[in-house]
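Right after this comes subunit A.
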Amino acid sequence: MNYFIILTSLMKILGVIFLIILPMVSYSVYAERRVSALIQDRLGPNRVGPAGLFQPVADAVKFLLKEDFTPAHVNTFYYWLAPCLAMVPAIATIAVVPFGSTLLGVPMVIADINVGVLYVFAIASLGVYGIVIAGWSSNSKYPFLGGVRSSSQMISYELSLGLAVIPIFLLVGQLRLTEIVRYQIEHGWMIAPFIGDWLNVQKWLLAIPMFVSFCVFTVAIFAETNRLPFDLPEAETELVGGYHTEYGSMKFALFFLGEYAAMITGSALIVTLFLGGWHLPIPSWNGGFHWTYITGDAEGWRGIAGGLFNIATFFGKVAMLLLVFIWVRWTLPRFRYDQLMRLGWVFFFEIALVNIFLAALMIAYFPA
Partner candidate 1 sequence: MAITVRRPNLSWKERIYLPAILSGMVITMRHLKNMIFGRTKVTMEYPEEKWDSHMPEHYRGAPALVRDVAGRIRCVACQLCEFICPPRAIKIIPGELPGDDKFAKVEKYPNEFDIDMIRCIYCGMCEEVCPEQAIFLRKDYAITGFTREDMVHDKEKLLEIGGVMHGVVLKWNEKK
Partner candidate 2 sequence: MSDQVSAPVPLVNVQVDGVWRQFPKGTRLIEACEQAGSYVPRYCYHKKLSSPGNCRMCLIEMGMPKMGPDRKPVTGDDGMPLINWMPRPQISCAQDVAEGMGVRTTSPLVEDCRRGVMEFLLINHPLDCPICDQAGECRLQEFSVQYGNAESRFLENKVKKPKNVELGPRVTLDDERCILCSRCIRFCQEIAKDDVLGFIDRGSHSVLTAHPQKKLENNYSLNTVDICPVGALTSSDFRFKMRVWFLKETKSFCTSCATGCNTVIGTREGVVYRQTPRENDAVNSSWMCDYGRLNFDYLHSHRRLLEPKIYSGGTLVPADWQTVIADAAGQLKHFNGPQIAIIASGRMTNEELWLTSRLAQSLGVHLIDIVPHRGAGDEILLSEDRNPNTNGARLLRISEEPGARLQTIARAVERGDVKALVVLGENPLEAGISADALSALPAFVLLDLLENPATRYATALLPSAGFAEKRGSMINGKGRLQRLNRAVSPPGQARDDWEILRDLIQAVSGQNGIYTIEEVFAQMSQSVREFSGLSLSKIGDLGVQVMESAESPSPDEPAKNEGNKPESEKAAS
């Protein structure tokens, strides 16, 4: 084995999880609270540290110091397992997502495997087990209802999720996520055909099914992460706390953070698949108008700066999407359960299916 690869992979894993994802998770909770407050003309947490920026630290301390309580009536083993199952898949998905170009010649993706998207779906589907097991092992009616709801909801929306990305593969011909990003750098973002060779007619036509895919995929991600308007599994007004009613202290925190980690993963996927990944186009004039971008390939500090800039670009896009998540949550009311199911099976499933044929037809009749 190549020790260099092992070492760099380890450093990438630690770096991404501990320096980026986890802080992002805790600060997305903070952002959620501040933005929701501002939307509702309130102030939100502004007491701990400047502008309340240390609030996540205070929360973490609180969660850690609370009594870790296990109710007497639960199925203890699964009750303890469930929070882990909620957190782990959300983080594991990040492994195949390219979150930057290169840094010191090392590609900024933890595992650049050729079945990238399949891996994502495989791991992301495990997320539902955390919730279902939590609901079942709690041995109490509200968590049980929450668990049942979430399993059917997640299965329903995974269909649209899967079908929505097929047009991209028809176009790119690869499952490897780095290749999808590479394709977007060369041919423009999936939903922004004006980038790259912007006078190509096929691209403009293809942007239609791509945009549909983007919409379906985004909505499905909302449903997969149990975000409003699809937070039926933990609908407070109906189910007390849903699947995590019986949880407290750090175990509850794992569910809570797992939801935000899933949001980050989902946003990262949307960014990778539709919004050009780490690529940031810069318009430039070099005898004629064309697009350029920064890479980490250059020598010396310019390379390092470029690599870091690309990582920042990627997570900047993710952060923007997170804000959209929050914005939507504090705007839209929750769906009724039958509406949710109807939307999933009658609309999005069909739209995604038709969209595949549309994309296929376009690719067949207007080859590049």
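Descriptive notes on the structure:
FYI, a contact is a pair of C-beta atoms (placed from the backbone, for glycine too) under 8 Å apart; a residue touches a chain by one contact, two chains touch by 3 or more; residues count from 1.
As a selection rule, all candidates are chains of the complex that A comes from, given by their letters.
Computed from a predicted model, the values in this text were never measured in an experiment.
Of the candidates listed (1 or 2), only one touches subunit A in this complex, namely 1. Chain contact summary for the complex, subunit A toward candidate 1: residues 35, 38-43, 327-328, 330-332.
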